[in-house]
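Have a look at this one.
With one protein chain withheld, the remaining protein chains of the complex are depicted in position.
Chain naming follows the written order as A and B, and within any one chain the residues start at number 1.
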Amino acid sequence: MSTASVLEVSGVDVVYHAQSLELHALRDVTVTVAPGEIVGVIGESGCGKSTLANLTLGLLPPNGEIRAGSVVLDGTDLVGLDKEALRRLRGRRVALIPQDPLQSLNPTLTIGRQMADAVLAHADRRGRNGGELRRRMAEMLERVGIPDAAHQLSRYPHEFSGGMRQRILIATALLLGPPLLVADEPTSALDVTLEAQIVELLRELREERGTAIMFVTHNVGVVAQLVDRVVVMYAGRVVESADVRAFFADPRHPYSRALLDAVPSHRRRERRLATIPGRVPSLAQLPVGCAFADRCPLAASVCHAVDPPPVVDGRSVVRCHARDPRSGWQQAPGAA
Amino acid sequence: MSADAVIDARDVRVEFGKRREAMTAVNGVSLVVGHAEILGLVGESGSGKTTLARAIAGLQAIAGGQVLIEGTQIAGLRGGRLRRMRRRVQVVFQDPHASLSPRLRVGYLVCEPYTIHGVPRDERRRAEELLDAVGLAPEIAGKYPHELSGGQARRVSIARALAIEPAVLVADEPTAGLDVSTAAGVLNLLSDLRDSRGLTMLLITHDLNVVGAVADRIGVMYMGELVELSEADALFEAPRHPYSRALLGAIPVPDPTERTPGVPLEGEIPSPRDPPAGCRFHTRCPMVHDTLCATETPALSQTDQGLAACHWWREIAASASLIAEAPSLGTRDAGTPTQ
Partner (left out) sequence: MREVARRPAGMFGIVVVALVILAVLFAPLISPYSPNTQDVAHRFAGPSSSHLLGTDDLGRDLFSRLVFGCRVAFSIALPAVGIALVLGLVLGLVAGWFGRTVDSALIIATDALLAFPAIVLALAVIALYGPSTRNTILLVGLAFVPNYFRVTRALVLAARSDVYVDAERALGARTSRILSVHVLPNVLPPLFILVAMDIPGAIAVAAGLSFLGLGVQPPTADWGVMLNEGFANVYDSAWPLIAPCVALVVVTVGFTFLGETLRDVFDPRLSRTQFPLGGRRRKR
């Protein structure tokens, strides 16, 4: 937890107010991203990964409330900042690569105009000069693999294919050189061959520029191929965090293990896939104790009573009584 | 073309648009699926797999060729005969919620096929039974579609399709939009249905991992054509078409110790309105090729592993045996033009 971290989310609680309910989207979430590091955040629906992404961008919806914790982005705590202050940080300190390239671009403006908007929104010495700005934009487009970039600036989004649009969005995100990129399922809408291209592009960009990336996805394969560290979320909590190799070699949390077992792979073609019994609990009515206990093959009585605290082991963190020597967890007779 | 083929598609062509806007979405595809067999059709956007599936299910008019279900041609069927055909072929659509009429309850929806086809009362099963067959609790019958989760809605669609005991199930992206564990459950269900009821299934997906889990045979499509068709094992171990190899190589392997630099396939799919001459894949094909690929369209021919539409499949077979498991074809050349 050095002060040089690009992102330090510490003990954050986020609650959404929907009608008369309170949804606990994030509970005591701690995530750190070091400069130039790629962190993969994985989890299924309702785990809170999208909330985490929005939080980092300072873009929680109006009914979202940060009840506790701090979100320190490149040295500045986002909690408590007003809208204008947050706006100034977006683009310069953190930028978004969104999921759907089609919906994220305005169909009535040229891409050159939209890219320029990203820069001009931060009126400072950088690139106010039109010619200089165009040069930088063209350079960035070339870098992300769009040929003949100078001419493409005057084209409209519909003239590009999905893969190209995603590259344009990546170029836009990089224009102001933010130290952190938040990629929210950037390849979910793309074919697998295009996905491979984008993943390769992100790898290269990290090498060249030292940009850190928070990569939010449900795709376990992409995570294995791209990230340095894995953060697994379930029902609003971080249940495991580890280096990617350590994680895939030996996932410590039962949910992580179950998740990896359920992923179909063309290399492992058994007839029946492992599934996780039960369903994710409602965020409005979380059970006492560990939220995964009802579905966990290792669940013991302590799991249903006490929410497991994070246990740090070198560079890994796990929230599980079964992995905590001091928890009083006892293997149930006959359990796997 | 075995006598007991349940699905028999012969040289199917589907066209969209008129005159200058015309494009061929499916360009002469033939395939056969037998009893209790799952054929997976994989391909990326623009491959034509969904269009072909719809044509086989009788939901899309074809411009050429024939589709036979249990020996009967489906084109030109009308009225009662058309309805009887529909009893034999059922479709599970891609978006689980969108395919369920929003203002009707699940119980009504799953039993609706009985009403539509005039099944006599004593032959109908109760909604709860139908739901149970797909692993859903009886309470689901009282809910509206928007109250269901993605996985539940998907299972309701399957239950509905099974009510009238079809011979064929066409599943379009059955795991799209579902969480990993939910998707696994649906795939297991499909497998079980094939085993317990002898259902013939056509499974459409872009995800080779999904198809690898349940399919017996796999067909790979590119720009409206079938480029490879073989047993699932054979395809994964020994693909004979460069596009199949690229697809397999592009799948991110969930193992960080196996990171391969370089990408399997550069560039993007050419416009379907103006497909490349000769082999449609030749503009992106990483294999060494000569003018043959640009002038002559390869036919789907028998290889040592199945069927493949490539002039050079023998070379691919030879190189595969030299380089064990080479998922990416060549490294990226900074100077190689992609189009």
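Here is the rule we use: contacts are C-beta pairs under 8 Å (C-beta built on N, C-alpha and C of every residue); 3 or more make two chains touch, one makes a residue touch a chain.
Only a predicted model underlies this, so the values are computations on that prediction, with no experimental measurement involved.
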Subject >> From A:Glu37, A:Glu185 or A:Glu200, residue that would touch the chain that is not displayed >> reply: A:Glu185
**OP:** Taking the full complex into account, find the residue in B:Val91, B:Val106 or B:Leu265 that is in contact with the omitted chain.
**Re:** B:Val91
Subject >> Residue among A:Arg27, A:Arg165 or A:His218 that touches the chain left out of view >> reply: A:His218
Subject >> Options B:Ser47, B:Ser99 or B:Gln305, residue touching the unrepresented chain >> reply: B:Ser99
Original post:
What is the set of subunit B residues that contact the non-displayed chain in the whole complex?
Top reply: 57-59, 82-83, 86-87, 90-91, 93, 95, 97-104, 112-113, 116-117, 149-150, 157, 160, 173, 176-179, 206
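By definition in this document, only the chains that are shown with their structure count from here on.
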**OP:** Could you grab the centroid distance between subunit A and subunit B? Build each centroid from C-alpha atoms only and quote it in angstrom.
**Re:** 31
Subject >> Touching residues (chain side subunit A, partner subunit B) in the complex >> reply: 44-45, 161-164, 191-197, 199-200, 218-226, 244-245, 248, 258-260, 262-267, 269-276, 279
Subject >> subunit A-touching residues of subunit B, taken from the complex the two chains share >> reply: 44-45, 149-150, 179-185, 187-188, 191, 206-214, 232-233, 236, 246-257, 259, 261-266, 268-269
